[in-house]
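Each chain you see keeps its place in the complex, though not every chain is here.
Going in written order, the chains are labelled A, B and C, and every chain counts its residues from 1.
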């Protein structure tokens, strides 16, 4: 939970002309998505928008999932938070015989995934790190955004990058290119577990991304993770307040000493 | 051709409080260049400022030039479009004997290329990917800008990077450094074909760059490429409009179905 | 020394509607640091904020220190200048036996370095380029900022990256991650010479960073370096003025011809 007033107050105590900023601005669900979410998802996504990424990482890791953070991709916009649910596609280097079979059986999977996307979905394209052939572009992504799509993760590259950057979604990729998907790549599998960087993403996973990476949370543990992490965040807000008041790090962080623990109990009472 | 009004209109149809942005802002030739261009170049550069990079890539590729896109360099400013004509320089690792001969025969080529640059030129420095010695800096680039220089591409690095980023030109490079060109590098060849990333750039090529890379168009095909690509863009504007109105991707993109083709014909009539 | 008026004036001479910008904005010491510096440091830091990075590089190199520029790290904010004094920490891959001894003898060194930091200090963490385990985060950095810390250099990664980017300090790193320091890394040595990229940084070195890298200046030569470099910068301002007035690069840069040398002497008289 964020208490930005506490920061301003703390600043005042230090008698500085301007309070020190030590925390990034808070995020909220973009309206074009929020309007389309189910009530349950609106609550879930709201909590995911608020949770500390590091606290959530600790909670996911301590649940037995240490390989949960993707930091190999680059976000197009550094000031957004990605929150959404994974819908996965696996690409392979192009091959005439397989491509013919695959594309006869189903539309190309970037079309299909955009068309079937639910509000809040994140398309996760495993393109094996390919840097010379794109998996999708602005036109299909426009359809995806109209349907309430929240983001795109590509272990590979995309075209129309300036258009993608202007859209309200969050996009992470290796790099951009102006090519079409062929002749180097083809979409092969839909809604299977895929590899992005050093992490496996499964359909339905919850994703939370900031400028330094994307956390992958299996759906089965997301509530537990959020409970733990948000509680941890509350303590960090208190610790931040103490530090801004000029207290030394010892006794404050990472664990509060006895005296500060008491103050924290009072702090919690006041704030609820 | 861009029809940004159509987007706002489409947004209105969807009855959203704010229309969805799905396209990057349009670009125009910077005034300090435009003023100095010949009338023919002003028209050509204007079309290059407007064309879709991806449509142009398809046209260049289908003319028999698939190795035409440089995505290995990083632009200093992500919100500009580079448009210009290539003026090339090839650098080599420094060598006393060759350097003496070369520099006796001609001024160092970053000076000479800036001094001889025509309005709208892009200096293309092939420095073999070097990351510890720069090829040029803010002083010589000031002269280049005064002459109407449009951009710089370096497969290597440059110094004075904050100054370069503040100038109105577009600069792409591997990274920056504070060093001078010596003792590691020397300029060796002027106005010869050079390698930038995985692409050959020849003197006189037209270059179009966005944040995800630079398209290289041989001068002999630039008009044909622009005709094809701008026509394609017009259809994409119509397709984008349909998608924003909520139509599914099938039947709209990449090819219009019969019913939408008819609508497109009417759309074209209305817009001219 | 910067003479931004000269640039506007030059622009006027060229009779352009808007003067050409060819120089990045000037920097000054952030107030939260300036207030805490000793008078001597306030003068020193002021000169370091003003000096041209490239001129200073030349001066440091000509003093016999050619390995002085770090361009392997990425700054979180591209529009700031880092100025500060190095306080170093060396990390090693985690090892139970050594960790137990080290952490029994002293607090973890990211805590200790933040707690002992003097105003204007830059924490320099040599983490061997590690990309999957962080060395520090927003909480300890808050303490560091409260104490007047000026910046952080990490040959490795940090957590809480959006918070760090919102703080008034300058941070350079390989990438971000959401992990804690364990289980992959441990802090091992404090205030010893460390390796960052291809440069050795020693405790007490003065650091000056821009978006393209960080210059390392041994304390013993910093005054000599500044004298030389600031004098060089003054000449560059004059050269820039001539170039903006439309003079060719030959005779102006890198060395002034006889006629321009005389003009420079007059220019210097006028400006003092």
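In this text, contacts are C-beta pairs under 8 Å (C-beta built on N, C-alpha and C of every residue); 3 or more make two chains touch, one makes a residue touch a chain.
Predicted model, so just to flag it, every value in this text is computed and none were measured.
Note on stoichiometry: the full complex in this file contains 6 copies of its one protein sequence, with 3 placed in the shown coordinates.
Everything below uses one rule, namely that only the chains that are shown with their structure count from here on.
Judged by shared residue numbers over all numbers used at their interface, chain A and chain C contact each other through mostly different positions, with under half in common. Fitting chain A to chain B on CA positions gives a rotation angle of 120°, reported to the nearest 5.
Here the spacing of chain A and chain C, counted between their Cα centres, is 31 Å.
Across the assembly, chain C contributes no residue in contact with two or more other chains. Looking at the complex, you find that chain C touches chain B at residues 14, 16-18, 20-25, 52-54, 56-58, 61, 69, 71, 78-79, 198, 210-213, 215, 236, 239-240, 243-244, 246, 248-250, 252-254. Residue ranges on chain C touching chain A, taken from their complex, read 31-32, 107, 111, 114-115, 131-132, 137-143, 145-146, 157, 159-163, 165-168, 175-180.
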